[in-house]
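What follows is part of the complex, with its chains left where they were.
Labels for the chains are A and B, by order of writing; each one numbers its residues from 1.
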């Protein structure tokens, strides 16, 4: 089964939300231990975070460059195996590239990079270095999403006709950037988030979900983005009409100003014979609707699920798993694949099911295309994949 | 309280779906009795339907023209007070106009007419004759929809920002026009349904719902309609991006090819302070979401509701009412208003809450605009109200 993998973290200091999530996701299955970190570009803050996280002081670094260079010099049985990068978007590309070029594997928070061009370049780095790379599109880590993909891929609901994905949140209903609220501040700041706010932050999740579950690629879009809250600098709401390959159509909408909504990601796909429906806030349930038979309620952990879906659950049916376990599924699959590589074994097919740079490039292309379409007076904008 | 009103029905013979619904809706509250009918343009079929419905044979007519002319000659204490017109769309305008011009009031199934021009002319007839007119947009008859409108109108959720309305059905997933299925046949036939299928049949309901609940009018649209099932002659699916007055935006989608869906009309409206959500298949519940407080579950029949919503319920909380009662609310309000008029009394404000020709014109304009937008290469089409 190999040994525990050693993780170094870049970003994710004290008040960060997503850094803590990555750590839980990495720890939960006992396959990964955190050995070092560069938690902040402020060395003092990094040090404090390292103490809180019970790291040895000599493994807490003041910058990612320092961490990568110093860890590289450590003995093979001590140095980190991979980095987990959980910084804001503008600080994804440089550490990922440097880590891989110095022999480390990479787990990277989404969206992949600051621009599409960076994502395409990152693919070249991955190809050149042979590093293992995982992009943390959490929501495709849910077991019932894997089951949905399986049902569609095996033709159970027939040829896909419609794909509806929606992602309402309410946490940016008010102008919170001005307050001392780190999450809101960087996500609405073009310098750190990129050219899109809502579409970059959660629209990319919805887009990834739509393509992952349906198995179809988007070919044309018609986007209508809004800055709803006065004073905000990036879109906080938007709808996108979609045309997929093979004639399917649908829409995506994402908003962060739906007052009272939490994190209500939902996907519905309809084919000629039936449809599937899944909602993140009730994640252990997959509805399968049939044209001529009663709807079925598929549940996580049950023996009738496909291998991929079963592998994504740790407990028997009725013991709900959630967001952290979905996130952990990405880390676990990444870790098992990496352990197999390190010990020269063949990975099991289930382990390979985690998002890579291709999903990252699609996501960055989505952001650039959706911004382009939103500025266009024409209804349809062909989806330019960028490469 | 006045006397029972006497109804004559046009259309709604044996296999018709909506005729039976209108009759139940008319009978349920004991304010209306059916005294005559022209149930089919085939006199033999009309006669058989009349027998089944236990009408006196001399009050069953072979055509609406015959019915209107003969009923007009009957004594005042015997002749019908109003007609209920439940024919396919191409047969709405002529009987409505003729009935009003001969002194009868009218209840008319939606959409109002075959074309927008007819709807505008119908308004002129109504204004000229002074007839009382009700258009049966069923879904705004639900008490919790009335409560949603009330909450928004009184500012409870703040300035409206987003309006999402969706209406998935699955009953036209297969090509059923060719079979002996009357419902599918006329609704997909341009000669009887008009220029739109899905948008005319259920898109108009969704549109009416969006404007009724939000209190806002649509000003621009971006439509993407589809004929999904090969061989079909009219749209069976479509999405429409919406711009409302006062800066609100949203979307409407309606489809009849979402395999496994029944009649899943749903509306969500978000304002600066909260949001509302209602789903027809769980009609007695209204979710009210708050930005900083727990979501509330408002329930039909409870004393904390507004007068309009309370009036729309016949039973205590927990005794579910449904589609037929919502439909009956239109008939009851129409009947109580008409009784008041006949007896010279002032109607109570609640009674006046039923859709009229203005909603009918908006609905017909929606159909024509949505077809125009779907053909346009430009993203946005200004909503032309037609008058």
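In the analysis below, contacts are C-beta pairs under 8 Å (C-beta built on N, C-alpha and C of every residue); 3 or more make two chains touch, one makes a residue touch a chain.
Keep in mind that what you see is a predicted model, and the values were worked out from it rather than measured.
Copy number for the full complex in this structure file, with 2 chains shown: 4.
Here is the rule we use: only the chains that are shown with their structure count from here on.
Rounded to a multiple of 5, the Cα-based rotation taking chain A onto chain B is 180 degrees.
The distance from the centre of chain A to the centre of chain B, with each centre set as the mean of the Cα atoms, comes to 44 Å.
Chain contact summary for the complex, chain A toward chain B: residues 157-158, 161-162, 164, 168, 170, 173-174, 222, 224, 226, 228, 237, 239, 241, 249, 251, 253, 255, 257-261, 268, 270-275, 288-291, 295, 376-380.
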